[in-house]
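This is the structure I want to talk about, given as structure tokens.
All protein chains but one are shown at their positions in the complex.
Entry: subunit A
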Amino acid sequence: MSQFAFINSLNSAVKMDEPITRGPIPRYEKRKILESSNLNSSAALNSSKNKSFNSSISSKTPKKPLEHSTVRKTPSKTPKKSPGPTANATTPGKAKTPTGGDRFISNRSTIGFELAQYKMAQENVNANGPENLDADQKERHQIITENLTGRDLSGTRILEYQKKAPIPPEGYQNHLKVVYSQSKTPMSSKSANRYIPHAPERILDAPDIIDDYYLNLVDWSITNILAVALGNSVYLWNAETGSIDHLLELEGADYVCSVNWIQEGNYIAVGTSLGSVQLWDVPQTKRLRIMDGHSVRVSSLSWNSYILSSGSRSGQIIHHDVRQRDHLVATLLSHSHEVCGLKWSTDGRYLASGGNDNLLNIWSGIPGQATFQTTPIYALSSHQAAVKALAWCPWQPSLLASGGGTADRKIRFWNCNTGVCMSDIDTQSQVCSLVWVPAFKEIVSGHGFANNQLVIWKYPALTKVAELTGHTARVLHLALSPDGTTVLSAGADETLRMWRCFVSDRKKETQCKTIETSILRPHIR
């Protein structure tokens, strides 16, 4: 029985919830009661017990006074468990409680148990005090306040002066409105020296224009005729008169993949999805010849006098000599994916080809002739995406600008004499096309996501001059008018927009450009 009582009292002490008030009476109290009840019956025993307690307290010191052991009677009265009398003397708790079995009971009066119990009870009262939070909740509170304020506010009080500052006068508007301009990115300070309209001068519809990054569907001839391929047709828009001619329509599932005007502007080459290249005489609206050679779609074309170079989806580049019956003069195999960018330099000394294999190859050429080298002079692998946008600088031969696709977003400027990338711009957007504007020494880039904008950059400062927004889908192609004042952009939103941003006093100079006589003219019958 007594051992259960002991466990109960132990449990209630361990619980720490409240002061031990209910449940069985603590053992030490029980003993007190028992002792007092036994007082009458065994006064001698008790007195001897008390004595033994007293002696035990003092006997804890190593020097044991002799008379204590002689006076003591308890060891002889209780059954001995420990062998020697010295052990009895040093372990005072050998005295048995009247009801207990043979267990070791420590002397509670020496431990100060009541004080400890009181203290523990006090602690519990404090823990259940006004805060009433356990450790987890406290920690959560602290984390929340730290998250909200950036630091723990528990040790802080926020004070305010109760007489508030006056409010601004009624009807006052923040004068800083003028400081906040509408521009999204900081522009170059030089941009102020001319007026750049931020809206297109003209918008034309281009229904069914194929939204394909790899095609080249727009070209503007030197005779001021704009050729646009829409689906399986090619339309010619005369920029002077505004008249529209339907040049050709392909049959079946065939569609136009590329158009390119010869330098003189009287013939146009059309690449098709079935791999043939058609040559058209525009003034007579007559097809001159069909040149086969590719087995897959011809997505890029470029003229170098009478040599027409075509790049196809297979990565092949073929030079066609349009004068000869056997037109296929050379095949270049260097790209492993679709050749989407192909441009002869203005002086005909270099051919740049950009492919979907992220490569930009520079081939050497001789003006007016095909190149017969089977390896490029430079294979540049700096771009991280397809290289479609290519543009040779008109005033600085051997300077090439190239733009990468979505994964790259960079415009790079190359010196093709050395094959060195001289500078680059991170445009933050897919570069779909590039065109140089010689009158202002600027370059225009057409972009895709997110703003679908055109950006005018100063070269070589590479500062942003203006950003032209308006297209609702990516700007696929760009073309510069022959007078150099207007840039045409063809967007995937099926519109063509003309941006007349390059009007200058030097307009006369650019118009004075003499049209060179064609070498080709006498040769094609």
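The rule we apply is simple: a contact is a pair of C-beta atoms (placed from the backbone, for glycine too) under 8 Å apart; a residue touches a chain by one contact, two chains touch by 3 or more; residues count from 1.
We adopt the following convention: contacts and distances are computed from a predicted model.
Of "HORMA domain-containing protein", "B-like cyclin", "BOS complex subunit TMEM147" or "Proteasome subunit alpha type", only "HORMA domain-containing protein" is the UniProt protein name of the chain excluded from the display.
Within subunit A, the residues in touch with the undisplayed chain are 148-149, 153, 155-169, 172, 174-177, 179-180.
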